[in-house]
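Here the structure comes first, spelled out in structure tokens, and everything after it is commentary.
Apart from one protein chain that is not included, each protein chain of the complex appears where it belongs.
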Amino acid sequence: MSEKTPEEKLAEATAWWKTGIIDIHPGAISIRGYAIQDLIGTVSFPQMIWLMLRGDLPTQAQARLLEAALVASVDHGPQAPSIAIARMAASVGADLNNAMASAINVLGDVHGGAGQQCMELYQAIAADAAGDLPGAVDRALEAFVAAHGKIIPGFGHRFHPVDPRCEPLLALVEEARRAGEVSGRFALIGREVEAGIQRRTGKPVPMNIDGVTAILFCELGFAAPLGRGLFILARAVGVLSHAWEESQSGSRMKGPMPRTIPYTYTGPAPRQVPKPDRSKT
Amino acid sequence: MSEKTPEEKLAEATAWWKTGIIDIHPGAISIRGYAIQDLIGTVSFPQMIWLMLRGDLPTQAQARLLEAALVASVDHGPQAPSIAIARMAASVGADLNNAMASAINVLGDVHGGAGQQCMELYQAIAADAAGDLPGAVDRALEAFVAAHGKIIPGFGHRFHPVDPRCEPLLALVEEARRAGEVSGRFALIGREVEAGIQRRTGKPVPMNIDGVTAILFCELGFAAPLGRGLFILARAVGVLSHAWEESQSGSRMKGPMPRTIPYTYTGPAPRQVPKPDRSKT
Amino acid sequence: MSEKTPEEKLAEATAWWKTGIIDIHPGAISIRGYAIQDLIGTVSFPQMIWLMLRGDLPTQAQARLLEAALVASVDHGPQAPSIAIARMAASVGADLNNAMASAINVLGDVHGGAGQQCMELYQAIAADAAGDLPGAVDRALEAFVAAHGKIIPGFGHRFHPVDPRCEPLLALVEEARRAGEVSGRFALIGREVEAGIQRRTGKPVPMNIDGVTAILFCELGFAAPLGRGLFILARAVGVLSHAWEESQSGSRMKGPMPRTIPYTYTGPAPRQVPKPDRSKT
Partner (left out) sequence: MSEKTPEEKLAEATAWWKTGIIDIHPGAISIRGYAIQDLIGTVSFPQMIWLMLRGDLPTQAQARLLEAALVASVDHGPQAPSIAIARMAASVGADLNNAMASAINVLGDVHGGAGQQCMELYQAIAADAAGDLPGAVDRALEAFVAAHGKIIPGFGHRFHPVDPRCEPLLALVEEARRAGEVSGRFALIGREVEAGIQRRTGKPVPMNIDGVTAILFCELGFAAPLGRGLFILARAVGVLSHAWEESQSGSRMKGPMPRTIPYTYTGPAPRQVPKPDRSKT
């Protein structure tokens, strides 16, 4: 399959795993060029997250917005599928890493990952809007609904008429905008999307946690898939906390509902297995 | 299966998913009794992690130690199994939540989860030591080796003769001890375990990242399994960063080594499938 | 949130988990209406798989084709990402269920899940072709390439010039067609897609395991996503076998390459951490 020399193959192997994130030598670890011992005790955890993902340290103002988004997103209760999964996993004795994995695995497009789609929507609007923001929003919503259906990621909540996490996060964005730290452009876009949905549907569909953190992450310049990644880092805290609480509760083999509530069988009535056809060749 | 009334069954269902972590009502979310809007912008992400796991907010000094341990643990390079898994997953198009899940899943006893075992060792020594720390350490090491073999979790590294993350973390513990914020007891224990291993083996086996973060987590009063949980929250940052970097690299179906380096087959030589026995009844 | 009575809520809970697959009562289990004790020892494992997924038992001829597709798909070597993941997981002490989960998790669109996309392609051609099969194939390939790029799922292999699993599977389809057990329509479509790709590209891009099992699964009437599901049931055998072999090998913390082959760092040169900005409010 190859006429390469051993030296060439070895060079290829050395280049196979390459990264710009971390450099390691015996006794030395550096992250994005910074010695690990210089970072420990100096940078905050959100700053470290930013450094790992982006390649440079954020300003304090940027780190503060990122920190607020992370704090806001840690948990939304034990009946969210991800958290219920983590708790059931803990009840069958799964170690915390395993319980966390099963739970984090489901944080995709529909459950938590909606922030990614919302960021893509905002970014499409930002790329289109030259002066006429409402027009750009209406065009983007039209295109989104045609492609994906009428649920707009980041807006509406089955439970909260108003999501209590939105206003404090938007207030922090406004504070940063006044200080010249962010443009405020995506806060405007988010609010206009909220208005645009009301124009389309005739009723208020208020922004939810995905819609507001998407504003923060766009203001901070993150790529859309990292919106999901950051949400996972935050929700991992809730997943861990619930798995831990469940593991301390003494439950064992916890199903989704108590055993006294049966499930409903909707399949065929009892029937006979047909006589096996022994003609198998 | 039950003579319970509908009311009783419903009460049982309501009690089935119970938690002391989070309370949610329409328009209101509170974490451990604190309204979410009062936490956003006020507490740091490490403080929020502590609140979720422990039930109360830490002091600034406690949060600072936790933050340093998290910062120190985010990554150890692309050839760690967890990170290689995340990168291979990204190369086959796995979404970030899925790539993270496959990677986090392997952070067990041997890989990263060693901090949990090390905390158990330290805590056993702390419970045993009444004045005679070296004696308690020797007894604990003796028992550990008898039960689990000669690799002591938290000590020794295949790569680093001295782990560069240890000294800055120990310096922060010492700083907190002088300020009366932590007892310093587990720093002593960790150092004595290092000495005890040298007494047993006749050679230095220096403390590694698991051994030093175990000191911090014990000083801060975390239960041992949460040592693993906190490590995962930190390493999740590295997992995400590497999965993201790989997903942007254009790789596709990346195996562990380049294709020009074949693997070794050690099984039987080519042979004929035996004539199928058609007597199956 | 609800004015429902306890009885209504309880009825809702009972209906929440409903299934047509399995009915369970104390001392009695039935699958799709068949008592489990009547199935044990009577139906083959592939027949049981079919019953679970489709609701009825297959004929012997149908089961034989399904069995052959499963047998053909169990493994493709330790350097496939999924298998490398399973083996690395085993080397860090993951239990077999955990090692299998991390591996199966990556069997998506690019890695193994290609059969699902290939089935969708075949089914689109089948829906379009009224007499003019080559024309329908060319239209479908045109549309696929426009939407997804030039790699046609189920055709071409980086390693095998001809995939040795194709001919024996196609021979079984032909045998079943002659016996009147399947239509043979999708075998024609698969072969025509192979020809159509050669018309487009000017070179042979032979059918691979995904392309040929997609023929079998389409002939058998499976929905496209179940093509992936069935592949996973088969590859799970390889995943388990490799995880088990690795767990017996004595390896520990096995990275993707030996430690003597370093990875390549492509990031910034060593630099100083900027003086922390203490202005954080």
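The first chain written gets the first letter, and so on, giving A, B and C; residue counts start at 1 in each chain.
Quick note on the criterion: a contact is a pair of C-beta atoms (placed from the backbone, for glycine too) under 8 Å apart; a residue touches a chain by one contact, two chains touch by 3 or more.
Quick caveat: nothing in here was measured; it's all calculated off a predicted structure.
Put simply, the missing chain touches A, B, C once the whole complex is considered.
Checked against the hidden chain, the listed residues A:19, A:91 or A:213 yield one contact partner: A:91. Even with one chain removed from view, chain B keeps its contact list with that chain: residues 10, 13-23, 30, 32-35, 38-39, 42-43, 55, 57, 59-60, 63-64, 98, 101-102, 105, 256-257, 261-274, 276-277, 279-281. Residue-level contact of chain A with the missing chain is found at 1, 6-7, 9-10, 13, 26, 77-81, 84-85, 88-89, 91-94, 98-99, 101-103, 105-106, 108-111, 158-159, 252-257, 259, 263. Contacts to the hidden chain, counted on chain C, fall at residues 1-2, 4, 9, 12-13, 16-22, 24, 26-29, 31, 35-37, 39-41, 43-46, 48-49, 52-53, 64, 67-68, 70-72, 74-79, 84, 87, 95-98, 100-102, 104-108, 112-113, 159-165, 167-169, 171-172, 225-226, 228-229, 232-234, 236-238, 240-245, 247, 254, 257-261.
In this section, only the chains that are shown with their structure count from here on.
Two copies of one chain, chain B and chain C, form a contact in which over half of the residue numbers belong to both partners. Chain geometry summary: the mean Cα position of chain A and that of chain B are 21 Å apart. A straight line joining the Cα centres of chain A and chain C is 26 Å long.
Averaged C-alpha coordinates put the centre of chain B at 32 Å from the centre of chain C. Counting only residues that touch two or more partner chains, chain A has 13, 16-22, 35, 39, 43, 64, 98, 101-102, 105, 257, 261-262.
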